[in-house]
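A protein chain is absent from this complex, but the other protein chains hold their places.
Right after this comes chain A.
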Amino acid sequence: MRLAGPGVRSLRLWGVCAPAVVLVIVVALLVLGRTSHSSRNTAAGPPHTLVEVSPGRCGRGWDDPRPGVQVFDLRNTSDQAADVYLEDPGSRAVYGEAEGIGPGTTRALTVRLGKGAYALRCVPEDADAVMGPTVRVDRGVRGPAAVAVTVHDLIPPAIAYQKWVAGGLDETVRLTGALRAAVDRGDLAAARRAWLPAHLQYERLGAAYDAFGAADRRINGTDAGLPRGVHDPSFTGFHRVEYGLWHGEAARTLRAPAAGLVKAVTTLRDDWAQNRMDPAQLGLRAHEILENTVQFELTGRTDYGSGSSLATARANLDGTREVLTRLRPLLATRYAQLPGLEREMNGAQSLLDGFRHGGRWTRPAELSRADREKTDAVLGDLVERLASVATLCDPRRTS
């Protein structure tokens, strides 16, 4: 599970690096002693160029520019960790990156260079970015690149998205209230009818991979990891209520789970209004909502009796679209395949809509082979494409 924004990631890196710094420097010195040429051809594979990373000597050693696939061995000779970007100094398009290179260590960066101008940007952990000398390559076709997205770029879409989620949580509170009311008055048929819209409303918010933290576990957790499975007292939320509604449980045994669901959703709504979403999560969400769908809905893993996995998939698609809509201005200039992604999103939507028959949805296990394969293909294709949205929208520090 991926919870972390970049802040957490670099913390983790530091945890690994810091205690080993001394040892690493010794090893690096040994390596330095052995490599007398800054640029060398290995017996098999692309050529390597040894380049220095430090505030005063960013990009030193790149004296022999050439086109094609090649490896830069980025050696951090400073005393603090640094990120490195290889970019076009004119357009600022990034051709490659290496994040969190520990002091005294060397990191390999493989890129394809073609005709154009390049420079290394060294971004030390606690100091301003430094631009290395510009290097020109006179021929060849260069690899794909994009201008880095910064946290600053992500704040407006994150705020807009957070507002949209807040509205969606209000609606979730209302719909779970209706579900609870039906359970309380003992009308289980009405409760079953009320369960699906409430659950889909929540799923539309894209609570993939702990986006809502521990609250999601209470609201939408499964019995995975619980010692007594579906009978465990810690099995709560939508799926607990679903299990009871579709397994003949009495209304009185469902009152507490239904009340608990309303309480958990209400708490989340109130907390959400108090907190600010980490902008770094936006790109991850665009990708991971549907990863969750592939893992848990297309397999039927989260079906506790309602048979609504494909309805959930459809709601997750809506949730993904909400994220993409807000990221669109950033993606339009960075993601060449955006039109293809949008076309496939539309295709997935009409495919999934075809599995709805009035209020009932086909269960994954009931799909014909052709429909099953088509669904797997369409959703599988989408997560491949959305993975690029996550890497492009990972915020990078450029100054």
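We take it that contacts are C-beta pairs under 8 Å (C-beta built on N, C-alpha and C of every residue); 3 or more make two chains touch, one makes a residue touch a chain; residues count from 1.
The criterion applied here is as follows: contacts and distances are computed from a predicted model.
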What is the missing chain called in its UniProt entry, if the choices are "Cation:proton antiporter", "Deferrochelatase", "4Fe-4S ferredoxin-type domain-containing protein" or "Heme exporter protein D"?
"Deferrochelatase"
Just name the one of A:L50, A:A81, A:V94 or A:A311 that touches the chain not displayed here.
A:V94
Cross-chain touch to the chain not pictured, restricted to A:V51, A:A81 or A:V111, is A:V111
Check each of A:A146, A:L188 or A:M345 against the chain that is not shown and name the one that touches it.
A:A146
Would you write out the residues of chain A that touch the absent chain, in ascending order?
44-46, 69, 94-97, 110-112, 143-146, 148, 334-335, 344, 369-370, 373-374, 376-378, 380-381, 384, 387-388, 391-392, 394, 396
